[in-house]
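All protein chains but one are shown in place.
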Amino acid sequence: MNIGEFWNIFEGAELVENRIILKDDLHKALQFALENYSFNLLKDITAVEKRDKSIDLTYHLYSVENDEDLLITINVWNEAESVIDLFKSAIADENEIYDMFGIKFIGNEYLKRLYMPESWEGFPLRKDYIQSDERLAWDDDNNV
Amino acid sequence: MNLLYFMYMEYLAKYNIPKLFGDITFYIIPFCIIALALLIIVLILVLAERKLLGYFTQRKGPNRVGYWGILQTLADAIKLLCKENITPKGVDRFLFNLAPVLVFVPTFAALGIIPYCAEFTFVNTSTNVILYLILAAFPILSIFLGGWASNNKYSLMGAMRSIAQVISYELPVTFVLLSIVVLSSSTNLTGITLAQYSRAGFAGWFIFPCIIGFVVMFVSILAELNRCPFDLPEAESELICGYNTEYSGMRFAIFYLSEYAMLFANSMFLAILFLGGYLSPFGGYISHILLGDSYLASILVYFEQVFWLFLKSALLIFIIIWIRATLPRLASFDLLKFSWSILLPVSIVNLLLVVLIKFGGLL
Partner (left out) sequence: MTITTFKLNLGPQHPSTHGVLRLILELEGEKILSCEPDVGYLHRGMEKMAERMSYIQYLPLVDRIDYLAGFFYSELYCRIVEKALNIELSQRVKFIRVIMLELNRIASHLLWIGAFLMDLGAISPYFYAFREREMILRYFEKLTGQRMMYNYFVFGGIRRDIGYIEDIEEILKILPVKLNDYERIITENPIFISRTKGKGILTKYTALNYSITGVNLRASGISYDVRNTDYLYEGLKYKPVVLYSCDAWARYKARILEIRESVTLIKQVIEYLKSCSPTEQKPISPLNLKLPEGNYYGEIEAPRGMASCYVESVGEDRPYRLKWRTGSYYSVNLLRKLLVGNYLNDAIAIAGSLDIILPEVDK
């Protein structure tokens, strides 16, 4: 597959190592990859919080026919486009990211607190997350 | 019936005891004995099932309480007696408490119409078979009551499945019973038993002319008893425990034990209808062979007849437990389909065959 063609279409997209970094148009890019290059398996979505508190979402696509992997990364703040109309598995991934990082996926009506209770405050995998209950708190400086 | 009755009455008349007393005690004393025996038999059955299932699945089964685990069920029963009877919020209290009481009634009533030996049945009406048909369908009422009153969706679904199941399996049973009635020209269970008598022992049993009917009846009884592979009303992996999910303590124990009582009663009916009831499988009775025509032998024969009946039903129970260890559960939809599209036509065909055998001069 000619990935070069891919990032020419999307404005501002660049290739870093093995992943395509998008500025925008996440949904379109995934749709393009799905329809034109048959990347039909969304292995998972990984969210990583950066130092500036923005979130990198990495979509790990895989093509069963061609046995190829494709990583698409987009940097978001609090909202992102949902891709559940393309990949139903994203319901699970987006829900987990919502629960753990607090990112709202526009268009995903299944979002709810997944692992944490409905009334839980804060998003556990954020770096600035403070555990609300002192009994659960882990003294970060003294352990290890 | 008559012989035993008159012997007893003569004995009482010797001591000038009123006839009414004799009339009452003639029925009550054996009934108490049978009821007690039933409880013991149920306890044994529970143990037997657990032991057998254990051996079928390469385990030992209960083996700690008493020698060979013999007191296990008793211990369980005592434990259940001591437990709290929880009545959940939102249940219909009256029906919830009524259901376990009602569930034993048809079982005991069914025991009343069984001919245990040649001269003894509690209620010897001329239409025992019809009575049986009613009584066999009766426990479903208390199951439904329990499921409905529990205010639990799983219980309700279990109860719904029970009703559907019993209604659809009642029809094949009726047709098989009809063919038995045709074969024996009797609607009385003693009459049916006697009609199976032959000098060659088991050759006269109705299982031979009516083998299809036996299979249909066996399967239907499995379904009516909620036994595997038709144990949908209490399918634990689907409905947790079905209709008795909300029951605890002694109420649960009653449901649990009544299942086994019903299993015992139904297998006795199967034995009576197809395996010659209390008749010996060899033609002659062992007591007669060993002791000749003595008075002792004529008494022992009654006990021997009870023994044969129990042995035959024990054999059937063993097969039922064996099936439980082997087969997975049917899907509820398949279960109804199986009854209406296979068992019912087969039982009708069986009836026609039996009529042909009986009146076509084949027998």
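Going by the order they are written in, the chains are A and B; count residues from 1 in each one.
Throughout what follows, a residue touches a chain if its C-beta (ideal position, glycine included) is under 8 Å from a C-beta of that chain, and two chains touch if they have at least 3 such contacts.
Given the structure is predicted, the values throughout are model-derived calculations rather than measurements.
Considering the entire complex, the omitted chain makes contact with A, B. Set against the missing chain, the residues B:M9, B:L53, B:A137 or B:V355 yield one that touches it, B:L53. In the full complex, subunit B touches the hidden chain at residues 53, 56-59, 153-154, 157, 228-229, 231-232, 235-240, 324-334. Remark: the residues of subunit A touching the chain excluded from display are 40-44, 46-49, 60, 64, 67, 87-89, 91-92, 96, 100, 114-116, 124-125, 138, 140, 143-144.
As a working rule, only the chains that are shown with their structure count from here on.
Averaged C-alpha coordinates put the centre of subunit A at 63 Å from the centre of subunit B.
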